[in-house]
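One protein chain omitted, others in place.
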Amino acid sequence: MIQNLADGILTGSVISLGAIGLTLIMHVLRFANFSYAELLGIGAYAALVFDRLLSALAPALAAAFRPLTLTGSLALATVLAMALTGASAVAIDRMVFRRIRARADPLSMVFASFGVALIVRNLITLAFGHRAQLYSNDIAFAEVVSRDPMLLIKPGQVFVLVAAVVLMLALHLILTRTTFGFALRAVAENPTLAQVAGVRLAAMVTAIWLIGGALSAAAGVFYALTNHLSPALGHNFVLPLFAATIAGGIGSVYGAVAGGFPVGIASGLSLMILPSGYTPAMPFLIILAVLLVRPHGLFGEARA
Amino acid sequence: MVYPTSIDWGKPIAETALWVAEMINAAGGVDGCKVDVVVRDDQADPKVGVDAAEALVDLDKVQLLIGTVSSGVTIPILTSVTAPAGVMQISCCSSSTRITALAADGTTKGLWFRTFATSKVQGSVAALLARDAGIRKVTIFQKNDDWGQDIARLAAEAFKGAGIEVAGQVAITDGQPSYRAEVTEALATRPEAVYLALYPKEGISVVREWIALGGTTKMIGTNSLKSDEIRDAVGLQYLADFIGTDTSTPRTDSAAAFPTTFETRFGRPPSGPGLPNSFDAAAIALLAYHAAGRGATGAEIAAKVPLVTDPAGEKIAGDVEGFRRAMALLSEGKSGSYQGGTGAVVFDRYGDVTAPAVSWTFGPGGVEERRYIPLEEVGAFIAALN
Partner (left out) sequence: MIGVISYLAFFATMAGILAIAVLGLNLQWGTTGLFNGGVVAFFGAGAYGTMILGGRPEPGQFGGFEAPFLLAVAGGVGLAGLVAWAVGLLTLRLRHDYLAIATFGVAVAFESVTRNAEWLTGGAKGLRGFPRPFEAAVGDPFLYGLLFLGAVLEALGLAWWGLERLTASPYGRALRAIREDEEAARAIGKNPARLRLQAFVVGAMLMGVSGALYATFYAFIRPQDLAPILTFQLWAMQLYTGSIQYILIGLVIVLMLLWRPEGLLPERIGRRTPNRTAGTAAATASKEATTP
């Protein structure tokens, strides 16, 4: 019970991080973006490449910060990957979504996003192959936090949680303390009104893709750090990310943060009431329950 | 021929079968005709597979369909395409015991054969190895698909039959971001060993998580884990107690010769799953086709299969010379005993074969065989379980 809760919170932090950008995109651009989760994959693989490059260039960086398996080069690589993924997100928007936005309805966007997801995932497969890859072959053993009740935590998971929270706090400060953040929230609140008030929508959309891409890259790296990389990495997160976004309420950054945790915890707790084969359904049942009580999600508002 | 040619492990299986067709042609062809093999990809997807099979039967007018790998694709092809159309079907690799049931109730009309032993052999051998290792309590991780559910059920029965307690059965659904909860659940059952009926993809996640959380390194795994991917991702130091199971080829000359001839032809050793099985499936099918004569129907070809695999017949080797000799014998109406990559193949009345087994382990150079368990021993153990 305690163990499942702890694990759920740790998994939830990755989901929350990924869901932040998705919720903004879904709200401002008004479409369900099925390719968004692929940004996690782009980020994780970009970090892998940067990590290999950096540790080859500067072997000193390749030493791990014990007890973590995280190395200096990977930490740097993560920052680079965040930048690169943000840029790729903007590039994908320019190449595909912006053109469709100008001409067709949201549903075309949804199907275009399916296509984009396929392309991204297959490009990753072509470049890196099907095989699972790891940042580090070491297995970081879990520390026994408590024996009764049994609670095991991996150091990497704690790092991920802390890093995710730091990133979220940074975003919170940007959103609440800067003019840019104010403009961003205005756009998220009501794009039309924000434009009337002199906010440049196109620039804000770019900013949202950048932020979303960067946070997703971090989420992808954090996930791969405690698990492994495979071309399906992003795909496996499509549903959890949507679940977190919807449960939290589309358009609400805080909702996305709050929505990630129940989704993370749900699959763990489901094992206590249902056989293990049913875990994939559990997050959706949670969402269903949330929506029955709050039809627009935890923090969402009705929109026209 | 329908095989998942677009999948990395499916392609060599198809290439092996095509190689057999080449050799049959070199030996004179089926009843004097050159064999023309039409290959279709099934992408391991039932809809694509059925579509491919339907096209072969309708458009290409095949009477003999070789394929496919996944039981989930093989079964709908069998029930909705080949059996209704009276086309013979032979597979290299489908292991589901469900097909045995289909054969038993007559759905397959005797048109079905496979050169791969059912999951029962592997499941039982896992229990045999666990018993010999003195393990009394296991927990099972099973891939939550048809293969995983099938083999886990057979293994659980075998464990219980051998007096080993099955403390838990945890289903692993693929494509989940994390298996932490499932591993935690299994950990709570405190087994002496775990049985892994998984594929490498989720196997890596589960095993790494399992070890990181302090689970036992005593693991028994199915042949699906026989891949360097697992060894590299988990690390040899944690795999010292790992025992793998697999069905094997009998220790006969023909089976021993297969890797060498394969390497001569393809310039690499036969490392993927199902290659000798694919070879034998194609060879037996084409020889039976020869015996039935050109223009034969699926049922007529199927009826000649026992002639090719008659234990009392003259031994037939799996090469151009052997095929030439076999075809001469069959043309005279005599029988032969085909000795292929999986040894002397004999089908039971449901088109199934049985097989000896091996245990294997991970080593620095790849997969290393540990123990050969002959057909008789496997059979005796299975008999003792019931």
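For clarity, chains are labelled A and B in written order, and residue numbers in each chain start from 1.
In this text, a contact is a pair of C-beta atoms (placed from the backbone, for glycine too) under 8 Å apart; a residue touches a chain by one contact, two chains touch by 3 or more.
The structure presented is a predicted model; accordingly, all values stated were derived computationally and were not measured.
Peer 1: Given that one chain is not shown, which residue among B:15, B:31 or B:45 touches it?
Peer 2: Missing-chain contact among the listed residues: B:45.
Peer 1: Which residue from A:184, A:250 or A:269 sits in contact with the chain not drawn here?
Peer 2: The single option touching the absent chain is A:250.
Peer 1: Would you mind spotting which of A:232, A:253 or A:271 touches the chain that isn't drawn?
Peer 2: Considering the complete complex, A:232 is the one touching the chain left out.
Peer 1: Can you list, in ascending order, the chain B residues touching the missing chain?
Peer 2: 6-8, 43-47, 50-51, 54-55, 58-61, 71-72, 75-76, 79-80, 84-86, 96, 98, 101-102, 144-146, 148-150, 171, 173, 175
Peer 1: Could I get the residues of chain A that touch the absent chain, sorted low to high?
Peer 2: The list for chain A reads 26, 32, 34, 96, 99-100, 103-105, 107-108, 110-112, 114-119, 121-123, 125-126, 130, 231-232, 235, 239, 242-243, 246, 250, 275, 277-278, 280-281, 283-285, 287-288, 291-292, 295-297, 302.
Basically, only the chains that are shown with their structure count from here on.
Peer 1: Taking each chain's centre as the mean position of its Cα atoms, how many Å separate chain A from chain B?
Peer 2: About 40 Å, centre to centre.
Peer 1: Hey, which residues of chain B end up touching chain A in the complex?
Peer 2: That would be residues 8, 144, 170-173, 175-178, 180-182, 184-185, 188, 200-201, 204-205, 208-209, 211-214, 229, 232-235, 238 of chain B.
Peer 1: For the complex, give me every residue of chain A touching chain B.
Peer 2: It is residues 3-4, 7-8, 11, 14-15, 130-132, 134, 137-142, 144, 150, 152, 154, 223, 227-228, 230, 232, 235-237, 240, 267-268, 270-271, 275-277, 279-280 of chain A that touch chain B.
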